[in-house]
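With one protein chain withheld, the remaining protein chains of the complex are depicted in position.
Every chain is named by a letter (A and B) in the order it is written, and numbering of its residues begins at 1.
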Amino acid sequence: MPCWRTMASVRHKKNNGRYKNLDRYDSIIIGGGHNGLVCATYLAKSGQRVLLLEASESVGGLGASREFHPGFHASIAHSVSHFSKRVTDDLNLRSHAYVPGANPLPTVGLGIDREHIIFDQGTLRGVSADDAESFKNYSRLMHRLADVLHPFWLKTMPRIGSSNFTDLMTFGHLGLNLRRIGKKDMLEFLRVASLPARDLMDEYFDDETLKATLSWDGLIGAKMAPRSPNSAVLAMLYRMAEISRGEHSIPGGGVNGLITALSQAAVAAGATIRCAAPVERIRLAASSDGLQANGVQLTDGEIIAADRIVSATDPQRTFLNLVGVENLDIGFTNRIRRLRCSGYVAKLHLALNSLPEFTGLAQANGRMIIAPKMDSIEFAYDAAKYGESAENPVMEIVLPSVHDASLAPAGQHVLSAHVMYVPHELKGGWTDAARERICESSIDTIARYAPGIREQIIHQEFLTPADLERCYRVTGGHWHHTEFAMDQMLMMRPTYEAAQYSTPIPGLYLCGAGSHPGGDITGAPGHNAAREILR
Amino acid sequence: MTTTDPYAGERLKLSPFYPRQEVLNIREAWSAWNGYKFAEYYYDAEYEYFCVRNQCATYDITPMQKYEIRGRDAEVMLNRMVTRDVTKIGIDKVAYCVWCTDEGRMIDDGTIFKLADDRFMLTCGSPCTAWLAKSAFGFDDVTITDVTDDLAALSLQGPTSCAVLKNMGLHGIDTAKPFNIMHFPFHGESLMVSRTGFTGDLGYELWIPPELGLKLWDELYAAGEDYGIQPYGEAATNMARLEAAFIMPAMEFNEALRTVNFEHDQTPFELSLGWLVDFDKPHFSGRSALLKEKQRGPKYTLTKLDIEGNRPAEGSYIYGNKQCTKEIGYVTSAMWSPAVKANIALAMIMTDQLDNKMWAEIYYEKELRQYSRIAACTRKKKPFWAPSRARATPPPDC
Partner (left out) sequence: MNKYDAIIIGAGHNGLTNAAYLAKAGLNVVVLEKNDYIGGAAVSRELQEGWLYSSCSYVCSMMRQAIHRDLDLGRHGLILVPYLGTVNFGDGDERLFSYHDEEAAHHELKRHSPHDADAMHRFQTDLTRYSQLIRKTLMRTPPDPASFRPRDIMEFLYLAKQFWTLGEKELYEYVRFFTMSAAEYLEDYFENDLIKAAMASPGIIGTALGVYSPGSSYVLLHHVMGDVDGSIGAWGLARGGMGAISDAIAGAVAEHGGEIRTNAGVQKVLVKNGKAIGVVLENGDEITARIVVSNLDAKRTFTRIMDKSDLPEGIYERAKNFKIRGSSGKVNIALSGMPKFTGVPENRYLARGGQGFSGSLETMERAYDCWKRGAWSDDPFVESVIPSAWDPTVAPAGKHWMSNFVQYCPPELSSGPWTPEKRDAFGKSVIDKIERYSPGFRDLIVHMEVRTPHEIENEVGLTEGNIFQGELTIDQLFFNRPFPGYGQYRMPVKNLYMCGSSTHPGGGVSSVCGANAAREILIDLRRTNTVPVDDFYDE
């Protein structure tokens, strides 16, 4: 995707080998991922002079498209499931050519020697009548619970112990919402919220593939397996909160279509976007009152001043690299250090000369999950726990080119797969051979369901979490910047004293996935941060 | 010896000076400090105390925790950890420091020895390794080594201490100002002497590799024979430090990282150590909390009290009225001061009550019977014991 270089960036004059900016911005956003763009747009719309700095050649972060092989495009995130409706409306994204995916992708639990499980627009096929019936009850409960939580993803979490009226209202609101769904459901929520995915599934279903497929949305992107208690159900409810009910879709132009719309909206609102402008340090002014963020220094030495700095990059990078530990308290530094930021999802991209055929599947137009049993997920995770790679990886496959022909040359296709669990730190370190081995075993796994696929491959690319870290400047290659787990969510995301988008350093804010409510393409952290800044 | 002691792991460690201490500790009055066998007193606590005040005496500070902090980033790292400005410490100078949690609660106090631009020594009462590691995280070039067991240390305190060192041949030691460090050749090694101590009096601390510990002891005692040299233990130390109004962990303050209950630890302002907190230096841990504390004023203030009568007010409550109904504080340490002939105490008093009259409710025992009395307290601004020789350079010879 092209970079928006507007007039603002031309104004910089060379001065003694250093760029000097005579203008002062109201806000500088570090990082042009979707949350950075959302935040920049809200701030610009409010009349602020906003500069967004993106280190790479184009904005979009993990949502940006890359041509991984001539004519073949893919982005790390390959579908959108709960992008905030409020952000879409507020920023008028449709007027910036955002075309939300019209039809949700069917979720397909691929089976071997059995019928595939297909969940499409509210109907579930390929399972027993009992399970289909249970599914109705299950969905009803999950939707009710998701609705309870829905308002809170777009709220700023209060500080515990605060006596601020708005904060107390937020607590009261949650309590009231919970009570409003009825005593039975409320009690059920308090029980189910911390349940491992496996136990929840076992309570409702018999079909192993169904259980694994439904667990997927609670586990993907996290260092969790079906047996891990405490956070999987909350992750599921988080993803179900929007009106899409967590169903995935591919916007016009792929995920990048959304990014394009967001960038256009930002520019239209008056924000300046500069790409290839990596930030080296956040500049701080010291006074007797303490530190105050007042600008950034780019890697080429250029200094740009601003009243506030808003970081869309991950918390560890923000604090440990850009701010520097010497400017932070020791306890706070330690809390940032101990954030669990190791990603466990790798990305496989295949350029295919034709549409692959999955045995027994009429159309490969869905989100296909390869996880035949809950134990398949569990055992794949077991290997990753020790820094080993799973013998039988589990994965989610999408063919974005089926939905948007522009992503591949005519008649040809892109296969995009999230492969779990691939450790960020492989025992013995990552080598090309190690990457190759996992890539091949992932393709072998796919070939079990799409036997002809090997012959269709023109080009293959496998990005480990370590690769994602390097290419996308995200610590640990973690989708969510830091683990979405009970101890790192809500008023503890990323850690207390930085969970309300402000940080211990006045003038420095966070607006990325490392802030409440968390990762995935939602726009919510960007939205919430902008509201706090404008408060 | 071929048979190994199955209890070796459970036994207290012995200081390099132990062979001499063992002979002199005829009361067998041992306790423990950081795992070392440590004299509570040798002969009689009060006698040893008077040696400190009247002649000179040695106190084994080997068990004190000693960390060497080296590297290009050592200074920045320390400066961000402690509340004082480390960049203002000159080479071969010592500074008393405190360090705090993010909440501004005191973790410990100690001294920083600046030995070179990239080499420091930090000493403190209890182990601090984990906090140092946390403090060093994120700095590229800093190495922290626990040198507690690699450096023997002996404190020599009292009016004749300078004379003894001169007599031992440490020429020029009388030119060392308080908190200065000097180095002397000693049997092929370097003997480091700092003009520091924990008695409020003239005194020095001697630092030497452990294998030369006994040689140092012997030469020091030979040189000090005519100056009344005597070892002293923890009991006399506690008396001397209280007269000097120095704080002790687990007495005046509870180390923040070992405090179970909310705010049962202290801030430097509460301990009247606000002068150690420098808001003009670069950022340091706890700064914003401490700034708030300074602006708001601490809830309690550590106060020096002169209490009527002669019964130590140990563990007493302090009241704002003679009826003892209005509690305004509590005593942290108390004793009868033999040097100033006063009933002295350190107490935490509510800051807003400092200017009011105070009474202590003192409980004491007389032949198994319990008594109590209510004693008026007078607030003292200066330490109870602060002789001018402690600051004079060169110090008087006795």
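Convention: a residue touches a chain if its C-beta (ideal position, glycine included) is under 8 Å from a C-beta of that chain, and two chains touch if they have at least 3 such contacts.
Quick caveat, the model's predicted, so the values are computed rather than measured.
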Report summary line: Contact with the hidden chain, among B:Arg258, B:Lys292 or B:Arg391, goes to B:Arg258
Report task. Taking the full complex into account, find the residue in A:Val99, A:Met186, A:Ala276 or A:Ile457 that is in contact with the omitted chain. Result -> A:Met186
Report summary line: Given A:Arg159, A:Lys373 or A:Arg531, the residue that touches the chain left out of view is A:Arg159
Query raised in the report: Among the options A:Asp202, A:Asp307, A:Glu326 or A:Glu357, which residue touches the chain absent from this view?
Result: A:Asp202
Report summary line: On chain B, the omitted chain is touched by residues 4-13, 32, 34-35, 103, 126-131, 133, 146, 257-263
Query raised in the report: If the missing chain were put back, which residues of chain A would it touch?
Result: 159-161, 179, 183-184, 186-188, 190-195, 199, 202-203, 224, 227-231, 334, 338, 340, 375, 378-379, 382, 385-386, 485-487, 491-492, 495-496
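Basically, only the chains that are shown with their structure count from here on.
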Requested in this report: Could you pull out which chain B residues touch chain A in their complex?
Outcome: 76-77, 80-81, 101-103, 131, 134-135, 137-139, 279-280, 282-283, 285-288, 291
Query raised in the report: Which residues of chain A touch chain B in their complex?
Result: 286, 288-291, 320, 324-334, 337, 504
